[in-house]
Each structure stands twice: as structure tokens, then as C-alpha cells.
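Note sheet for the following structure.
With one protein chain withheld, the remaining protein chains of the complex are depicted in position.
Right after this comes chain A.
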Amino acid sequence: MKFSTVMSPHLQPVNSVDRVMLQVLLALIPGIAAMTWFFGIGVLINITLAVVVALLAEASILGLRGRPIGSTLKDLSAVVTAVLLAISLPVIAPWWITVVGILFAIVIAKHLYGGLGYNPFNPAMAGYVLLLVSFPMQMTAWLAPIELGSVALNEVDWLKLIFLEQLPANIEFDVITMATPLDSVRTQLGLGRSVPEIKTDSVFGLLAGKGWEWVAGGYLLGGLWLLWRKIIGWQIPVGLLLGLGLFASICYAIDSNQFALPSFHLVAGATMLGAFFIATDPVTAATSVNGRIIYGLLIGSLVYIIRVWGGYPDAMAFAVLLGNLTAPAIDYFTRPRVFGQKA
């Protein structure tokens, strides 16, 4: 009897990129659910829009590059980029913000560098930073969480708000938006108030901002699930949270009036999302085990430095992009010792 011959190993592969990406998407569900609960369905509209634009952009550029379209779209990497960018945007961001950000992420940051696996920068964060520096007003207009908001928007209102940039009659833009907790700590400190004073403001909840802390909890939950499923390693999240936490603890110990509690920094803003979903993007991170701890520590520290002394209230996107830059060097210096070779 004749048989076909193939090279070993013959065992079936135990994992696939498609499966990894799908699990990342599933792990985002708790955070997105919390976000929808506290900030309304705008986030779902943004996600849908982002995913559609991302798939169209990826399909057309794959076509231009003469690459297989259907099988590549199936890897879900474009969807992950789209969702990560969409949930980073203010929920009331107008449609063109999402479109511009996604196009930059997919076309420039991903495909001009060669597509999946070849991009040196995290595409979602590259798109986010482009938007933040180009359209600061739209990118900082955050909605107040439902506990504090005075108005409820229905589905039609949401669609009008995002696609036509129209608010329902008799509602002012200023009424529905509100500074984020990180933002208010920053501005209030600038006004000479101390941290304990600021913390009594209505925007703050148990650990960080009302609503925000639940969203962070959702991402933490999803992140822990990814860890348990071995989709991500512990090194980057632990490194990042440790870097940020240590820095925040030291500063808090020095002056608790000027520096917020470490727990606030760990829960506020994009910390949890960044630690488990963004910094862990394998393509743009360091690859060695020790390198990943260093990479995480670096991003965590950068987040704190930029939040406290930099020009922006939150810093995950900048910190991740700076971390991306260092990844090749970190990998170079953290090569493991090969079995049987001298150190």
C-alpha cells in the first residue's frame, strides 16, 4: 500500500492563531459589558463600526498586496485590533474618529509594515495615539457614568450622536460629558487641592472612578481567564502592574497629598485593559520570559511617569508604543542560556 509522506512531527498542532484571537475577544466581554452598563450602548456601536471598517480595510489592502483575503480575515487579528481601539475611544466619539483611527491602525500601522506578525507597533495603540494628538477635543470628551449622568439616551439618540453628531434637543454637550477620574485628579491637583480632598468628589467610587472601577474589574476578570487558558503569560501583566504599583507606592509614601493611592492607579484609566490585553500583544512585545517581565515593568513605570509628570492624564498608549520600541533590544539582552552551553 502506498502512503503520502510528510515530515515529522506528525502530531496535530495544539493551537492556532484564530483560536488565540477568538479567546482574546471572548475575554473582552466582561469589560465591554460593564462599559455598556455604565456608559450606554455607544461602545457597542463603536465596536460594530470599527470591526466593519477594519475588515473592509484589511480585505482591500490584502487585495492590493495580492494576499489571500478570506483565510487571512479568518485569523481575527483585525477584529481584535478594531475592538481594542473601539473600547479605548470615548463612547460618544463621532463616527469619523473611529474610521480614521481604524484605517490608520490597519492600513498604516499593520499592513504597511507587512501585516500580522511584522508590525513593530501595536496597531490599536498607534491608531489611538494618532487620534489623541490630532483630535484632542473629541478624544477627551468622556461621558459621565450612569450613576452620575442625568440623562438617558435611547438607541436612536446614540446613533444620531455618533453618526450625525447631534444631541437630543434641550441637552447640552457639557451636561453629559465629564472629566475622567484620572483627568480630574490631574486638574484638581493643578488647582492646589490635595488628593484626599479630590477623592471626596462625586466622580470617585471605592477605588477609582464610579463605573470605571467596574469596567476595570471586567477587564481584570477577562485577563485572569486568559491567564488560566494560557493564552497570555503572567510576565507582562504582572510586570506592568508591579512597575506601576511600585512607582505609585513610592510616590504615595513620600507625599500622600500630592500622589494618588497605588490602588487608584492600578484600577483607573486603561491600566487593566493595557496590562492584560494591550501590552500582551505578542507581535509587538518582547518574547523571552525574562524579557517580558522587564517589558512589563518598563511599560508600568512609563504609565506612571506620563500620568503624573507628562502631558496626558492617561498614558497606556504612549507607554505601550515606547515599550514596543525597546522590545528588540530587550530580547537581545535576555537570551536564555542554551542547554549544555556555558552562560
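By our rule, a contact is a pair of C-beta atoms (placed from the backbone, for glycine too) under 8 Å apart; a residue touches a chain by one contact, two chains touch by 3 or more; residues count from 1.
In the analysis below, contacts and distances are computed from a predicted model.
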Can you match the unshown chain of the complex to its UniProt protein name from these: "Putative ABC transport system ATP-binding protein", "Outer membrane lipoprotein carrier protein LolA", "4-amino-4-deoxy-L-arabinose transferase" or "Ion-translocating oxidoreductase complex subunit C"?
"Ion-translocating oxidoreductase complex subunit C"
Among A:S16, A:S134 or A:T187, choose the residue that contacts the chain missing from this document, as touch is defined above.
A:S16
Can you work out which residue in A:Y118, A:F163, A:W228 or A:F333 touches the chain that's missing from view?
A:Y118
In the complete assembly, which of A:T36, A:S60, A:S288 or A:T326 touches the absent chain?
A:S288
So that we can see where the missing chain sits, which residues of chain A does it touch?
1-20, 71, 75, 114-118, 233, 282-283, 285, 287-289, 292, 335-341
